[in-house]
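Everything on this sheet refers to the single structure shown next.
What you see is the complex with one protein chain gone and the rest in place.
Per-chain residue numbering starts at 1, and chain names A, B, C, D and E are given in the order in which the chains are listed.
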C-alpha cells in the first residue's frame, strides 16, 4: 500500500476529484495548507503600510492506494492538477506498513 | 519509530484522546481535514439553488510511536474511533527514519 | 528523497523559514494543526463555567529534500524552531518512493 | 398628538423593532457555529409571524378593553380578563382616519409600538431551547404562545386588565409582561425539551462573542426606545426613563464584572455584555417611576443577583441554554419588586404617598402579587402549549439533526463558508431554479457502497 | 417647520443613511469571502461620491423645478423634464438662512433626506455586477448614473416632473424612482458584464449569512426612516407608512419561507432575510397610501412573486449575482402597480374617487405608465453609460483578478485574517510609511526561478 500526497492549487480540486473518481479512486482526504515556493505571494496594504504575504493557499490531497494502482493514480493526479504555470505544486509517494478501515477493521487492499 | 495516521469523525476526538492517554500515549497532533468517500456529504439550498457538498469534515490524528507500541496504539485508536457507521475513516502506518524532540534535540524513543 | 515533517510553535515560523532559505531550501508547505503533549493548554470561562482547552495551536512544516541535504535541513530546522521551553515540538523524517513537480512532470531531485 | 410626540413614538417604535435583530445577534453569537442561523431564523420568524398574529387578534386581546370604553370581552367580578378578540380583528377597526383627528395617530402608534413588544417577547424565549428545537415545533409554539399567553398578560397589566387596574402593580415598560413572562416560559421550555445532547459534560462555548457584544450594543441602543418610548410621549417621564435606563445598565455592567473578577478570577467580555442586558431588564419596569439613585440600586442588585442566578441551572440541571431564566426572569423579578421600593412620587403619577424618594411596603406587595399571577399563568399555559406542540408536530429534533446542527438539518444552510475549498471547488451546483422538495437527509452513499448506509452530514 | 417635524426628519435622514452600511452587510454576506470588501467599498463609495454629486448638480436636476416656482430647466409641451442644474450648483443657492424663516429648515431637510435616497439607489445596483467589476469602472459608472439617471427620474416623479404631475403616478417613497430604476439598471449591468467565471455551474454560496441577516435587520430598521420619513412630517401619514411598512414586511417574510418550505423542502434564513427586503421594497411606493389590509396583500404578493422571480435568472442566463432584479425590480413593480389597487382615499390626499378602501383601474393605468417610462429610460441610459465606461476605463476585471478575488486584486486587502499563521508570522512588513504606487500584480518570483513567471496570488 502506498500513500500519494499532492500539493495542488485550490481551484483544481474539482478537476482532480473527478479525474480520480474516473480511474476508480473511491476516497481521498484534503487539507487546507499554505505553500512557499517559486510562486510568489502577494502584498496587502493597510493604511499605507505594505505587507508581503509569502505563502499562498494550497490544498493537500492524500490518497491511499494499492501498490499496483499507484502509477495510474499518480499520472491521473498530475495531469488533472496541472495548469502549466508556476505553483502547480508537488506530489510524493510514501510506502505504508499497514492500512485499516476503522469501521470494519479490514486491512490492506480491502480497507480502501 | 512509526507514524500512525488516522482519519476520524470529529466528534470522536475526545474518546480517542482519552483512550490513547490510557495506554500511555503522551502526545499527538490533530488537523482539520475534509474527506471524500463512501459517506455522502449533504446539500445546501441558497435562494432555491441547491448545492451538493461532497466533502465531510474529518480530523486527522497523528501519533509518533515506538515500533513496539504500534500494535497497541493502532488497536486502541481503531476501537475508540469506531462508531460502526459509514465514514468512520482510515488508519495507516508509516515507517520513520528519524524522530527528534526540537526542545532538547533528543532522538528516537526519547523524543516522544 | 526524504520528507521532513516538523511540528513547531506558530510564532517561530518566520525564523524557521528564513533559516531554511539560508541553507538553500526553496520550498515548503505549512499546515495549521493543534497539538496535545506535555505543554498544557489553557482554560476559558464563559458565564462562570470553566472549560479546559487541551490542545495548543501548532504549525506543521513539511519539506521535501534530497537525501544528501536531509541532515542539514533537519539541523537547521531544529535550531531555528527551538525556544527551549516545553512544547517546541517534534520532527520526523520519512523516506519517499517518488517525488514529482506537477507543472513539469520532473521527478526526483529535479522536482524540488 | 403633537408632532413632537409623534416624532418620538415613531423613533421609539423603530428602535424597539431594531432590538429583535440585536437579540438575534446576541443569542446567535452564544450558540455553536452549526446553530447560529437557526437562532437568527427564529427571531426573524417572530418578526414575521407575530406581526400577523398581532394585527389579527393580538392587539384586540391586549388592548380592546381600553379602546372600547373599558368594556372587556371577559371580566370576572368587574376584573377585566381579556380584550375582545373580534374588536380589531384583522386590524379592521383601527381608526387610521384623519377625520378622527388626534386619536388616530395615537392609536396607530400604540398599535405598532406594542406590536414590537409582542415580537420581542417570544423571541426572548428562544434562548432556552436553542440548539435542539424543531423548526416546525418552534413555529407552532410561538404562534400559540403569542395568542394565548402574551396578549393576555399584556391586557392584565397594560390593557385595562385587573393587574394594572385593580391590584395596582406598576410595570413601566414590561418587567412583568415581558421579562418575567418570557423568563418563566423559558424555564418551562428548558424543562420540557430536556438538555442538549452532552450537556453539561461537553463544552458548548459561544462561537462568536464578538457577535454577542454587537447584539448587546444594539439592544442597549434599542432599549432607549423600549423604555423611554413607554412614556408614550416626548415628556419628562420619557427623559427620566432614558436616564435611569442608561444609569442602571452601566452600573449592572460594573457589578457583573466585579462579581466575575472576585469569583472567577477574570472579568469577561461576555460578562459585561450579559450584565448590560441584566441591567436593562431590571430597570424596565421601573424606568419611568424611579430616580437616578433608584436606578443605581436596581442596576447594582441586578448585576450581582443575575450573575449568581445563572449559576443555578447547572445545580438544578435544566439546560436553559442561553440563560433566559437567570437574566430575564430573575432580572425582571428584581425590577418588578424594586419598583415598589424605589418608585418616586414626583415622576409620572404621584403613586406612593408623600415620600420624595422611596416606595412602600404596600406597593411592594402589589408588585409581588402581579408578578406571582403572571408566573403562575405563564408557567401553566406555556406548559400546556409545549405539550400540545410536542404531541402534534413535535418539539425536539432527532439526535442526528442535533449533532449535525440545526442550520443544516432544519434550514439546509451554513452560517459561514470561509474557506476556499468549502466555498469553491468542493460544492457543486445540483439544479438550477427551484431545488424541489429536497432533503439533506437522504441516506444514500454517493459511491455505490453496498454496505449499511446511514445519514451522516457531520460525523 | 415645527420642532417635531424637524426632529422626525432629522431622525429619518439618519435612518436612511444607516441603510447604506446595512445594505453593505446584506450584500457583503452574500458574496464569497474573497470579494466581501469590494462590496463594502463600493457602498462606501456611493456614500462618498454621491454626496458630492448630489450637492454639485444632483439636487438641482431633481428638485430645482419646484423650488424655483415651478420653472424647469427643460420642459416639453408643458411637461417638466429636468431641473436646472445650475440652480443650486455646488449647493450655492441652498437657503440655509435663518432669515428665510420656516422654509430654510424644510429645504435643508429635503436636500439631505433626498441625498440619502440618491446614495442608496446606485448602491442597490452593486448586487448585479458583484464579484467581477473593476473598481475604476464602478466609480465612473456610478458617477455617470448618479448624474444622468437617478436625479432625472427623481425629477419626473417627485420634483415636479411629468410622471408625478401630469401622468399622476403615485410613488410614496420610491418604488419607481428607486427600486424599479435600480432594478432595471441591475439587469442591464448583469447582461453587459456577463456572468461570473464558472457561473452557473460552479457553486458560489454566500460566505456569511450571519452578516446578511444583520444587514437585513439594519435595512428593516432604517426603512422606517425611508418610508415614514417620506411623509415629510411627523403626521398621520407617517404613522400609517410606518405601520404598513412593518406589516407588509412581516407578511412577506412569512410568504417567502412558506414558498421555500413547500417548494424546496426547507425554510431558510436567507429566504427570511430576502423576503423581508422584498416586502420592504414592495410597500415602499404604497406605504403612505394604503391601509393595513392593503399592506397585508402587498406583502403576501411580494413574498410569493419575488421568490418565483429570482429563479428566472438561471433560466434566462443572466448572472444577477445578488438578485437585484428579482427583489428590487420585481418587488418595486409589484408595489408600484398595487399602489393603484389598494390606495385608500382617506390617507394623504383623496386620490381614488370615493371608495374608502381600494384603488381604481385608472390609477392602475397611471402607475403602469409611470413604471413603463422609467423602465425604458433607465434601461436605455444605463446601457449607454455601461458601454461608455466599458470602452473607456473598462468594466470587468481580468480573469486572474476575478479568480484571486476583488479584495486582493482591486484593494490589496483581505476581509478577514483569522489564523495566526496568516495574521502573524507569515506576513512581514515591507516598508514603513507610505507603500508607494505598488501593485499586487508584479509577476516576479521571489526565489529567483528563471522559468516563466506569472501572477498567481491565489492559484
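By our rule, a contact is a pair of C-beta atoms (placed from the backbone, for glycine too) under 8 Å apart; a residue touches a chain by one contact, two chains touch by 3 or more.
On a predicted model such as this, the values are computed, not experimentally measured, just so you know.
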item: Residue ranges of chain A at the interface with the undisplayed chain; value: 44-51
item: Residues in chain C touching the chain absent from view; value: 9-11, 14, 34, 37-46, 48-57, 83, 85-87
item: Absent chain, residues of chain D that touch it; value: 2-5, 7-8, 11, 15, 32-34, 200-210, 213-214, 216-218, 220-221, 224-225, 228, 233-236, 238-240, 242-243, 246-247, 249-254, 257, 262-270, 272-273, 275-276, 291-293, 296, 311, 314-315, 346-347, 416, 418, 458
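Here is the rule we go by: only the chains that are shown with their structure count from here on.
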item: Distance in touch steps, counted as few as possible, from chain A out to chain E; value: 1
item: Option in C-D, B-D or B-E whose residue-number contact pairs overlap A-E by over half; value: B-D
item: Residues of chain C touching at least two other chains; value: 26-27, 30-32, 94-95
item: Residues of chain D touching at least two other chains; value: 412-414, 420-421, 424-429, 432-436, 438, 440, 447
